[in-house]
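As structure tokens, the structure follows; a few thoughts come after it.
The complex appears here without one of its protein chains, the remainder shown in place.
Moving on, here comes chain A:
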Amino acid sequence: MGREKEKEKLSEKALNLLRSRLSDPNFIFRPLPDSPDSNYSKLKFIISTSVTEACNNSILLLGPRGSGKVAVLELVLSDLLQQYPEAISVIRLNGLLHSDDNCALKEIARQLCMEHQLLFSKVASFDDNSQFMIAMLRECGLAHKTIIFVLDEFDFFAQGKQRLLYSLLDAMQSVNSQAVVIGVSCRLDVDQLLEKRVRSRFSHRKLLFLSPSKEDTERFIEHILSLPMDSSLPHNYAAEFNGRLKKLLSDERFKELIDTYLSFNFTIGHLVRFLFQAVSYMDLSAGFLSLGNFKTALSSNQRQPKLECIRDCSVLELYMMVCMKRLEVKEQASYNFYSVMTEYKSIHDSFQTSDYYAANVCLRAFEHLLQCQLISFIDNKGHNQSVEFRPVKLLISSAELHQGLKSYQQCPAILLKLMDR
């Protein structure tokens, strides 16, 4: 008994270690910058040259979500802050929060004030803030201090009039300043969205973050999931864990599994999320990762939500969906609750089913279908009418409906017959 408890405690510790590793972006992306032409070293080179040579620069980091753009950027910035502690200040903006110009300038002013221990006034107007920013740029330029602007979700800043981008890039060109503008975005064509005057002031430097190759992926998985030998865990437990892990990773089925997952989601971010789920399913009494953990994680990611919804429906709701399908087959352009009810009544009259319920119960089933989003209103403007009269449409195809009916327990045979017609 005591040994089992000890083993469980050990495996819990190992689990916590793995989970905290997987949630920490710094750890994940650090092994990648080994090679000299990786994005990390390129980015570091660009920023450090503009710091040392006192020039302006702008660059775009592009790549799908989860490929590590912001993580690599943070690594570079933390390294540079250690190298040149007094010469850099960083301003961070996010497109989701600060796409409005007023908001963005207020945030820039606030962060500048925090950096340089000045008092920030909340009631400063837009003009005050922009003048303050230009003044700060000039001062920092004279003092040989570089300001780095990190614009996350850059495509949001490129919506609308792009006033902020223009004023920022313009200030960089005209004022005697030292600034680097780094835009981070998931849209690979974001520079096409820029206006002509903004684009001309932007140096067209782009760094693409692509997904790693297959061997890199395998090495990465092994690196992340192996327990370190010098941690607080006992040596033989860690060695056995790593040995089993190696055997698992070289198993053919495991490789197939990873391939299936990566064919849908190919970025490191997705892979890490998958590993997190698999590791969380680890059996604490056994204390080691097994193939079953990964299989469970894969199946929980491969859900089919609409089929699950159909399985959760009651028989009356299935009737209503089949009625709607029949109305569509009859090529009725649009249908609402009452036309579905007439179809329901005609089915009952012709087939004498036992499932005939009153209108208010059917309305309740109809609203439940609306809530599950198996059907939806055709337009959103019809708030003038009550629910029964607004036209609706089915959100699942007839093949899906058919599959759902087949997998439904105790589905009445009449429904399948009606679908087949």
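As a convention for this text, a contact is a pair of C-beta atoms (placed from the backbone, for glycine too) under 8 Å apart; a residue touches a chain by one contact, two chains touch by 3 or more; residues count from 1.
We adopt the following convention: contacts and distances are computed from a predicted model.
Undergrad: Can you pick, from "COMM domain containing 10", "DNA repair protein RAD51 homolog 4 isoform X2", "Acyl-CoA dehydrogenase family, member 9" or "Orc1-like AAA ATPase domain-containing protein", the UniProt name of the chain not shown?
TA: Of the names offered in "COMM domain containing 10", "DNA repair protein RAD51 homolog 4 isoform X2", "Acyl-CoA dehydrogenase family, member 9" or "Orc1-like AAA ATPase domain-containing protein", the one UniProt assigns to the missing chain is "Orc1-like AAA ATPase domain-containing protein".
Undergrad: Taking the entire complex into account, which one of A:45, A:84, A:126 or A:389 touches the absent chain?
TA: A:389
Undergrad: Among A:231, A:300 or A:407, choose the residue that contacts the chain missing from this document, as touch is defined above.
TA: If we include the chain that is not displayed, A:300 is the one touching it.
Undergrad: Among the options A:203, A:334 or A:398, which residue touches the chain absent from this view?
TA: Of the listed residues, the one touching the omitted chain is A:334.
Undergrad: Residues of chain A in contact with the chain that isn't shown?
TA: Within chain A, the residues touching the omitted chain are 19-20, 23-24, 65-66, 70, 94, 96-98, 103, 106-107, 110, 186, 269, 273, 276-277, 300-301, 303, 305-306, 308-309, 311-312, 314-316, 334-336, 338-339, 342, 355, 357-358, 360-361, 363-365, 368, 371-373, 384-386, 388-389, 391, 409.
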